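As you look at this complex, bear in mind that one protein chain is not there, while each of the others sits in place.
By written order: A and B. Residues from 1 in each chain.
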Amino acid sequence: MAENLALEIRNVTKRFPGVIANDNVSFNLRKGEIHALLGENGAGKSTLMNVVYGLYAPDEGEFLVNGKKVEINGPHDAINYGIGMVHQHFMLVPVFSVTENMILGSEVTKGTSLDLKRARKEILEISEAYGLEVDPDAIVEDIPVGVQQRVEILKALYRKANILVLDEPTAVLTPQEAEDLFRVMRHLTEKGVSIIFITHKLKEILNVADRVTVMRRGKVVGHTTPAETDQQGLATMMVGRDVLLEVEKAPAQPKDVVLSVENLTIKDERNVSVVKDISFDVRAGEILGIAGVQGNGQTELAEAITGLRGIDAGEITLSGERIPFEKPRWLVEHGMGHVPEDRHKHGLVLPYDLADNMVLCTYYQKPFAGAFMVRNRDAIQKNADGLMERFDVRAPSTAVAASTLSGGNQQKVIVGREFSRPLKVLVANQPTRGLDVGSIEYIHKEIVKMRDEGVGVIVVSAELDEILSLADRIAVMFRGKIVTVIDAKDATREKLGLWMAGSNPDEE
Amino acid sequence: MDDQAEKEMSTSSGSWLGRLWRTIAVPLAAVLLAMLIGAILLAISGADPIKAYSALFDGAFGSMKAFGRTLAKATPLIFSGLAVAFAFKAGLFNIGAQGQLLFGALVSAVAGFMIHGLPPFLHATLALLIGASAGALYAAIPGALKAYTGAHEVITTIMLNYVAINITDYFADGPFKDTTGGNIVARTPEILDSARIPTIGNIPLGFVLAVLAAVVVWWLLWHTTLGFEIRTVGLSPHAAKYAGMKVAFTVILTMVISGFLAGAGGAIETQGIVGRYQPGFNAGLGFDGITIALLGKTHPFGIIPAALLIGAMKAGASTMQFDAGVAKEITDVIQALMLFFVTADMIVRKLIHARDDGGEKITLSGWGQQ
Partner (left out) sequence: MKNTNQLPTEVSPLQRFLKRWGWTLAMVLGVIGITIWQYQLNAQATEAVVASTIRQSTPLVLGALCGLLGERSAVINIGIEGQMLLGAFVGFLVNVWTGNLFLAVLAAVLTGAVMGLLLAYMSVTLKMDQIIGGTVINILALGLTGYFYQVGMVTQGKLQPIPLGPLANIPIIGPAIFNNPPITYATFVLVIVVHYVLFYTKWGLRTRAVGEHPRAADTLGVDVFKIRYVNVIMGGAIAGLAGAFLTLEAVGSFERAMTNGRGFVALAVMIFGKFTPLGAWGAALLFGFANAIQTQLQFADIQIPHQFIGMLPYLLTIIVLSGFVGRTRVPAADGVPYEKE
């Protein structure tokens, strides 16, 4: 039995200040299998793998590689034992070439100089051997995310990894690209590589995994195989209770157009057009979902609509009024709500307490400020108490810093602040990224409630499931253009996936 | 374990005395450590540290007159400390307080000797305001450069310090040179009595103004929407933009207010102490502001005791040099050590086993970030 195991993790405990991220976790990986590690955001999957890879030092626990006990004191050791990891956020230096990224830390040299020629040749050899095509001379920031992921996998293989950890690898891929990745994964296992596949997507597990280990709140709560279970079963194991996989909502009752985007073009910092001549409308009482692989212009589009970014051509009207660009305050005063993509960068001032964060956009208005710019503490406090109660924010008090809250509660602070203003249009960009299922359900319900109250809602999400369950209409973005707008009733994962990859499913 | 941590947090944040202690423990320890190392340096260079320090203390607090001297020395320091600390709140490091202070000192001197026929109170107020405004205008330059071109204020303000030295030298040695009695020294004429800020008893009126300024700064930062905007821009410029604040404008305005404070410090030095502008008389006051701001934890009420401490060292330095034969530059070394220990607070915390006070950390922008 033990000879079968490529990797064995015994009783790992890892504590961070205030939380136990891994509580006595054990896990094993057989040679040549794909072992899925399933759990909600924050369940401790990535922490466990970072411990295995030597990035975090465990407080307790031991590791066996190929049946032998080993000490892993850093990534260097992990690499030596044949462990390779593809992180959720790619570990690539954007301004380096593919070759430079591949050899970093394992450089080939001639005398004192780097031998880039030899390295290039080696990379081409490996790339051919595994059927993963890359251009060794391309600069990483210029290549698409799908190819960047290939570079990451090759990086591990270049270091002769036979245990490969893939952390949420499909988050940046279309369903079809994900299928390709699964084929590559199966191909790798045939060549003797064992794979740990971290995910919170149930369908993918049923599709590709040989075995499944489920984690919840830092603990292993069960093992299963795709043959023994189904999506509902996995979901229940992951969350610990029955979950609704679908959002309950009545059919939309769309009214007048509240937001209209016409011929919008945006260039980025490098003067490349990232949004190209886009036009669409949003009606009161409907949810428009914007789907697409990350990096196809959705972020820039949402930033332009919400006043965070200037544009190069086109116009946007809100209830018939042309909006000025890069004037978020005008938008606040004209009924635009915004749940930003990055809640730590834009949505919150982390060192501020909750009360201040809850008036971040309205601090200057009555009753929060009086004459001579004097702030009204009582009104600010009252507002905070009300929102805490209504939006179920779990925190010791409104006086704690926003940084001390969990992601779900931080997002509820933002949702509470934005949804409690009189709104005509709401832009929610990745509203549930990184949240636990309970918070996701809650925020989805609130978004639908806003729609039913007659707000025109735009939901931008890289999660197809989120788009499919929330949207009434779906626009797909590909390379800066909206390639289609379809009714949610007619949308399927497969169809959307093809649109997201730039092909037209109706032509095939 | 979680519960225990939480309980600990709630009890200590409940008692304001505990909170106060956690805030002042590190600066206090930093001061003591710096004095200790200063004593060792003194001993190495052959002086008697105890004799030196008691002479220093004597010169600063030994009599009412000495105490008055300490207050006078502390006055411009409170202003420059406030100037630096105020800019910190918006994430800006105003190393240029020195240059702004020079402009304040020069311009108030010019207003002090050129404007005739005003009643005393009015003349002094006017000269003070004009001087402070000169500092404000001068600080607007690096503010605008930062806001519109991204040029980092640390380098531009340092460069502008050198420029300020040159310009003020030029005026004091050229157009506004004092030519009475065949004077050849580069300096302006003496200001009129009506422009002087008096000392009442042993307490300089300027000191009272400095304390008032600290209260106003405190009120502005924590009780007005402008203060909220400034602090938001300092903690997270991106969130400030999201919240609809005018980030570029706030950066410039913060520099202007900071420069106003520094300029006021220079003006009060001219009108209350020196009585004219003379190059070299204000050297270092702006740089001391950095030490004072950090020693005072960038809080207006922390800056007053910090400035008094540095002021006392300046007031006592001459007595120490005279009585104990120690070069008064040792106080600069001690000051630098205080700055080091108070900023390297992790070392100090380890030494005195103090916990983190959880206060707002200062983060300044680098070259690349906006």
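Basically, contacts are C-beta pairs under 8 Å (C-beta built on N, C-alpha and C of every residue); 3 or more make two chains touch, one makes a residue touch a chain.
This is a predicted model, so every value here is computed, not measured.
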Touching the absent chain when the full complex is considered, from B:69, B:152, B:299 or B:314: B:152
Among A:91, A:129 or A:244, the residue in touch with the chain that has been omitted: A:91
Absent-chain contact - pick from A:74, A:192, A:367 or A:386: A:74
Absent chain, residues of chain A that touch it: 16, 53, 55-57, 74-76, 79, 85, 87, 91-96, 100-101, 103-107, 109, 112-114, 142, 155, 270, 272-274, 276, 478-481, 502-503
Interface with the undisplayed chain - residues on chain B: 41, 45, 93, 95, 145, 149-152, 154-156, 158-160, 162-163, 166-167, 169-170, 173-174, 287, 290-291, 294, 327, 329-330, 332-337, 339-340, 343-344, 346-347, 361-369
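Throughout what follows, only the chains that are shown with their structure count from here on.
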Chain A contact footprint on chain B (complex, rising order): 2, 5-6, 10, 223-226, 228, 232, 235-236, 238-239, 241-245, 360-361
Parts of chain A lying in touch with chain B, wherever the complex brings them together: 18-19, 307-308, 327-332, 338, 340, 345-352, 356, 360-361, 363-364, 369, 372-375, 396
